[in-house]
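The complex appears here without one of its protein chains, the remainder shown in place.
Going in written order, the chains are labelled A, B and C, and every chain counts its residues from 1.
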Amino acid sequence: MVITIPRTTTKTVEVERLEGKIAIEEAVNSPYFNAAATYPVTQSIKGWDGMPANGTVGADIMHRLDDVPMRLESMDTSGISYAVVSLTSPGIEGVLDADTAVELARKTNDAMYEKYAKAHPTRFGFFACVAMQKPEEAAKELERAVTQLGAKGVLINGYCNLSTADLDDVRYLDEPACEPFWAMLNKLQVPLYIHPRSPPPGQQRMFQGYPALALASFAFATETGGHALRIMCSGVLDRYPNVRIILGHVAEGLPFFIHRAQERLKLAVENTNGAHTKSLMYYFNNHFFATLAGVKRASTLHAGIAEMGESRVLFSVDYPYESNEEQADWFDSLPLATSTHRALASENAKRILKLDI
Amino acid sequence: MVITIPRTTTKTVEVERLEGKIAIEEAVNSPYFNAAATYPVTQSIKGWDGMPANGTVGADIMHRLDDVPMRLESMDTSGISYAVVSLTSPGIEGVLDADTAVELARKTNDAMYEKYAKAHPTRFGFFACVAMQKPEEAAKELERAVTQLGAKGVLINGYCNLSTADLDDVRYLDEPACEPFWAMLNKLQVPLYIHPRSPPPGQQRMFQGYPALALASFAFATETGGHALRIMCSGVLDRYPNVRIILGHVAEGLPFFIHRAQERLKLAVENTNGAHTKSLMYYFNNHFFATLAGVKRASTLHAGIAEMGESRVLFSVDYPYESNEEQADWFDSLPLATSTHRALASENAKRILKLDI
Amino acid sequence: MVITIPRTTTKTVEVERLEGKIAIEEAVNSPYFNAAATYPVTQSIKGWDGMPANGTVGADIMHRLDDVPMRLESMDTSGISYAVVSLTSPGIEGVLDADTAVELARKTNDAMYEKYAKAHPTRFGFFACVAMQKPEEAAKELERAVTQLGAKGVLINGYCNLSTADLDDVRYLDEPACEPFWAMLNKLQVPLYIHPRSPPPGQQRMFQGYPALALASFAFATETGGHALRIMCSGVLDRYPNVRIILGHVAEGLPFFIHRAQERLKLAVENTNGAHTKSLMYYFNNHFFATLAGVKRASTLHAGIAEMGESRVLFSVDYPYESNEEQADWFDSLPLATSTHRALASENAKRILKLDI
Partner (left out) sequence: MVITIPRTTTKTVEVERLEGKIAIEEAVNSPYFNAAATYPVTQSIKGWDGMPANGTVGADIMHRLDDVPMRLESMDTSGISYAVVSLTSPGIEGVLDADTAVELARKTNDAMYEKYAKAHPTRFGFFACVAMQKPEEAAKELERAVTQLGAKGVLINGYCNLSTADLDDVRYLDEPACEPFWAMLNKLQVPLYIHPRSPPPGQQRMFQGYPALALASFAFATETGGHALRIMCSGVLDRYPNVRIILGHVAEGLPFFIHRAQERLKLAVENTNGAHTKSLMYYFNNHFFATLAGVKRASTLHAGIAEMGESRVLFSVDYPYESNEEQADWFDSLPLATSTHRALASENAKRILKLDI
């Protein structure tokens, strides 16, 4: 007797739809520029040319980035009461002219406020975008967006390009120029969501020949996980103890790697690995949160809960790059304790983002 | 009442030492060249200058790479009966002259055979090294090492440098030139261990300013995990179905990422992501194994078992870069079922490497 | 915003049907007596009066106990290739006249052989029933059933009633009279499946007023788990080291309790707790196996794997008391590693029962 290839059958099953979920890695576009195409990394996704197209996955995604009724209908079907939207990746971070980036950030925040938070206050909040090409301006815009527009925090798509033509001329958030931004973030006490973007082109030798794979998830995740490790090592979290950082995709692999990374740093020569004063796991456990955006796998969820605790892991989707319905079907069907389910579904988000809904 | 900073106390505890363990990611050096320094990536490890030094971590590691009595004593203390040794990273892969690489591989295999497998047949086996700079030669040397010297398989430290001065001029194992190597591996039915090495220098913008971090684990792991994803996508495992691949460090994060990577590839444009015919998880579940080398964290172990099964996860240490005693203390104390403990400790290794000990 | 009561929706989902599963806690009736009604414990199950009825759950179950085509169709739908059937509980153990019990056991084994194993050798095997009211006879019948009829082992429904009218006059398997049975089991090296039955009537003060609850699961499980603990403590497994015991329902709670039970016995006065020489966890890890019969909960499965290992946990259903289809839908959809899935689905059963199919 042989275990044959499994055959696929279809079943009609009951799904207990868990109502009242909150999702916080939810992408929108800007009326002022195509934020999904500021950087040429999307060419291997079906039908994607950085512009709306017809009849393809990419075109549908491009359309859904802007369509509020479609988004609300999908949220209703999926039991998602409230979404915190943010400008899609690479967004402002991929704008090569710094002054343009500053202007686009401000105008886009105004637009997100009008279209989402003000128009549908019971359904939408937003994370501000800022131009890290000019950190002083980023700090100012963050303050304006939070205090005047009610932004729930700020979302940054990893490193930002700088204003030269060299596509490896980038800036990471821990670098000295970013100090004004961290000071403001620390003062306002709103979270920073670090969203993935593809590694800089020069970093992509590993994925030569496999562009979709690079885009797909692994390169994004490791780029973003490495960025978070930089921040931990830099000491910025010692200087700004109120800073809280949210990562998507169950913290981009860090639950799997963080213990070993910490252990290995014991071998480092002094002064070669940043000015941090505490252990990597201290920063991870005290400053970081994770969302489930784009993850539909129990073992990954449980690896995240094991290292972060169920009070620091949050439901999310990454709509429209992921399906609200599929993510909800997976999440709602997880055999979790009721209190765990509620913490992940909405209670953690309400506490961390100070949502009054 | 406040939870204060935990205070550290010491306790004398009983450890049930699990005897008979087998370890298979265990590094040795070559008498013919310093295999730990063929590529300039080690300068941020304490006391390491690519040459033996005194009184430092690096010097002690360098010494232990060669010292057999010290290794055996440490194995005895730790309950490790048998070790499969291999040439330390980057080894042959970092040799820039291809003909030299071929010669060093052959002479090093002879040396490992004499010093370890022949001299201590009940305690040591070895994985061959090969020069992927010349894949035909690699295939020949693999055959010789396995059939004449009794090598248990082959260990490759990731991409190899090619014979130009450009340090980004590298070759990954899935690239067309490597076909003769895969054919031989498929024929011999011995496993390939893909050991980490640091990403090529041009890939390291992310870790600029944090050299120890890059070395420490994260960059190594993501470089190696990405390499494994390339191989899955390339179709090489369709052409060579007998190939089995072992990864260290609980499969370098793939248990955490593999499901999402697979899901995301559904969005890829056809013909942009390799010639594979099956799902990523099919390859991962049918062709891959993982060792615990360098991991001392329960959640990481359990993430690996969840996606690979307890029959595909193997104890290992990465001596002398890790401590046999510390790894054994952690592993032996895990509250596992006896049959699980035994599978990981030795039974899986015996089956996969066809050990007759 | 409030988390409301989840609403139930229905979805059509794909189920990857895992073919080739083996199930080994699968009940049949005897043509010679109603084995489901030898003991008056079933009156609170819908439609059950100890006799076939119409239009009710109980009647359907009674019918399915005997209907081979219906059973095969259900197995086919569910991807179950092979079932080891056994006489339904309480079966022979509830027969109050010892000589009758001996006779019924022999005739029932012949009948199970003819109707299942001989008629459908690629689909069915069977576990023998024996009359522990007369352990010498039980040993003889076990030998006959295994060596002449090809029984895969023996299944016993817990304690047996003895031949007095006192319904608390029962015998547990560790009691001295049972020695001949253990000797034969040890010699034949086939497994013993200890199937639950309700606690003796005198033990049921706890469930007074809640008969269905008692029947449902908890009382059955704790009765059977306690029985297994008696056997461990008795020393019988020291005297008969080849004995292997299978428990249903993920080992009836023992994975949850076994460590604490062992720890607490350290407080026991000598000679008050059986003649065992090893720890409870030693017996549990070396002599016991568990099936998933009647369990459809991931946390229970994982508690079992954690304490027994994936090589000692086996798929099963408990048909017709449970649904083949529902059990298969749950099991096949578990996000397990392929090798784990296969071990539980069929490989463990083939190894433990020496199935040549």
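Everything that follows uses one rule, which is that contacts are C-beta pairs under 8 Å (C-beta built on N, C-alpha and C of every residue); 3 or more make two chains touch, one makes a residue touch a chain.
Only a predicted model underlies this, so the values are computations on that prediction, with no experimental measurement involved.
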item	value
Missing chain: touched chains present in the view	A, B, C
Full-complex contact with the absent chain, from A:77, A:189 or A:339	A:339
Contact with the hidden chain (one of C:36, C:65 or C:295)	C:295
Options C:180, C:211 or C:335, residue touching the unrepresented chain	C:211
Touch residues of chain C, complete complex, unshown partner	43-46, 57, 168, 170, 172, 175, 199-200, 202-207, 209-213, 215-219, 221-223, 225-227, 229-230, 233, 249-250, 253, 255-257, 259-261, 263-265, 267-269, 272-274, 294-300, 302-303, 306-307
Touching residues on chain A - with respect to the absent chain	281-282, 285-286, 305-312, 335-340, 343
Where the unshown chain meets chain B, residue by residue	1-20, 79, 81-82, 122, 297-299, 329, 332, 335, 342, 345-346, 357
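FYI, only the chains that are shown with their structure count from here on.
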item	value
By number of C-beta contact pairs, the top two chains	A-B
Angle of the C-alpha superposing rotation, chain A to chain B, to the nearest 5 degrees	180
Chain A and chain C: spacing of chain centres that average the CA atoms, whole Å	49
Contacts with two or more other chains, residues of chain B listed in rising order	306-307
